[in-house]
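A single protein chain has been removed from this complex, and every other one stays in its place.
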Amino acid sequence: MQTLRASWFGFEKHWLWYRRNWRATAVSSFLSPLLFLVALGLGFGSQVQSTALIGGVPYLQYLAPALVVITAVQGATFESTYAIMSSFIWQKTYIGMVATPITPAQVVYGQVMWIASQLFARSVVFVGIAVALGAANGPGIGLAVLFATLAGLAFSCPLIAYSATLDKPDSFNTIFRFVLMPMTLFTGAFFPVSQLPDWLRPLVWLTPAWHGIELARGATFGTLGLLPALGHTAYLVAMIAVGLFFAVRFFYRRLAV
Amino acid sequence: MEHLVEAKALTKHFGTFAAVRGIDVEVRRGEAFGFLGPNGAGKSSTMRMIACVSGRTGGELKVLGMDPERDGPRIRARIGVVPQLDNLDLELTVRQNLQIYGRYFGMSRQQCREKAVELLEFAQLSDRADQEVEPLSGGMKRRLTIARSLVNDPELLLLDEPTTGLDPQARHLLWDRLFRLKQDGVTLIITTHYMDEAEQLCDRLVVMDGGRIAAEGSPGELINRYSTKEVLELRFQPGAEKPDLERFAERVEVLPDRLLLYTQDGEHTLAKVHEHGVQPIQSLVRRSSLEDVFLRLTGRTLVD
Partner (left out) sequence: MTRTLDPANKTAPASVGLVWRVIPPGLYGGRASTLVERSALVNRRGWFVLVGGAFEPILFLWSLGLGFGQFVASVAGPDGRPVSYAAFVAPALLAASAMNGAVYDATFNVFFKFKYAKLYDAMLATPMGPLDIAMGEIAWALLRGGLYSAGFLGVMLAMGLIASPWALLALPAALLVAFAFAAVGMAATTFMRSWQDFDLVQLAVLPMFLFSTTFFPLSVYPGWLQTVVTWTPLYHAIELMRGLTLGVVGWGMLGHVAYFAVLAAVGTVVAARRLGSLLLD
């Protein structure tokens, strides 16, 4: 209970900041996924001649649930890299927080709660607009909000742990380029994973994005079986748990007085 | 006598704000010249005009006999600038900072390499040559900035608040380096709000206040002209009413926390004050400094 309350204070701090600065992130968090949906779903979709690969559904509807997940994973990446480093080094927010009775673990929980709420809110807005554009195949796309948040967190938590060990932001670009970018393109959001060469597929199975997309798309099209659903969810939850475990450890090490 | 800098009725406005309000200055070759004054007196604005990075609003200015607005690059090629805040290149090593700076001046790579070695020695940074700049201490960064400003063997070196923010040890080390430069014949222009720095380094200085020059001369001359030989400082209980001691000294300044009695003989004055039955909680006799000159000229203390 105590932990929850203290973590909530951390969350509030973020909210106060956001209320003053939301405009700065509006383009990257809300507008850009929408533009992608319109450009690829409608624009590219209009050129699509064969939908045999994706089971005959319109490309826009095929894309929408997966794009929710991809957007969440991308958002999570930015929130878990520069933002974390800044709170340690540039703005030193964390340093100030642990000078109060808040513990490093509570700092982590507050941060993760904040990121989760961000991902959730963005996904809700995105899905709402997708429905308005006729990109929803069925009511199941509502579940995509949850799965996107889950997948985002599954990438976020280990990344927070990693960011907590760094003194310089140099390796973030490497992560964006060599992890995030391929994960965006090749985990089944834009075209089925079956198109990829065999050797690449096991690598895809490791990514939270692929699990999230399987869940979100399955829920939208009503093709999701109970066992696969449990399997994908378990994998994502495990990533969150392991990430949190290390994040807490590294935060204690770094913020130890 | 040759003048490296000549300003006549020099003014600088930023919008409606007049930072420099018509100053006349002449800096002679080989001397160390100081601008002394509190923050906002117009020292830095004047320095920026001399460094050809800020146009003047009115008046005349000649640096090395040329007009800064027309011959900026040509003048800058022959002067060195040490800005108030270090702006070293954090993406380069200590040595590379010096080498690439030489390249900006159009020196050959060979010249830059040799010069860097010489300047690293001068700045006592040879053992740090190939390290990053960021972890250096404040004093080391300052020395590197000064070394960098010397890469083109400048005839005139501009130093804006060279020791602000440094600890006493680092300041003395820096003063020693600057003194050597003076010995080597480099003309120095220094702005400072530390009177001890001005007394240590400057042959001649102007006291600036509110964009104007309040007085000009060598530190000794200024003290002779505007102050007495000694000063008696008296401290009283906080909140207690300060006694009227005008008749014991040539002049009395009332500061929030103490009284300053200007007199030729401090001990003698103190004895008379005691005789009169006034019992301060603390007393101190010292020689007059530029701080007192400034107080006399402006009615304010330098560092507040």
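Chains: A and B, in written order; residue numbering restarts at 1 for each.
The rule is simple: contacts are C-beta pairs under 8 Å (C-beta built on N, C-alpha and C of every residue); 3 or more make two chains touch, one makes a residue touch a chain.
Keep in mind that what you see is a predicted model, and the values were worked out from it rather than measured.
For the omitted chain, the shown partners it touches in the full complex are A, B. Interface note: of B:Ala18, B:Ala77 or B:Ala129, the residue touching the hidden chain in the full complex is B:Ala77.
Taking the complete complex into account, B:Lys115 is the one of B:Arg21, B:Lys115 or B:Arg171 that touches the chain left out. By the touch definition given at the top, chain B reaches the unshown chain through residues 14, 51-55, 69-74, 76-78, 80-81, 83, 85, 87-92, 96, 100-101, 103-107, 111, 114-115, 118, 148-150, 152-153, 181, 184, 186.
Listed here are the chain A residues that touch the chain not shown: 21, 23-28, 31-32, 35-36, 38-40, 43-44, 46-51, 53-54, 59, 173-174, 177-178, 181-182, 185-186, 190-192, 195-196.
Going forward, only the chains that are shown with their structure count from here on.
In this assembly, the C-alpha centroid of chain A lies 55 Å from the C-alpha centroid of chain B.
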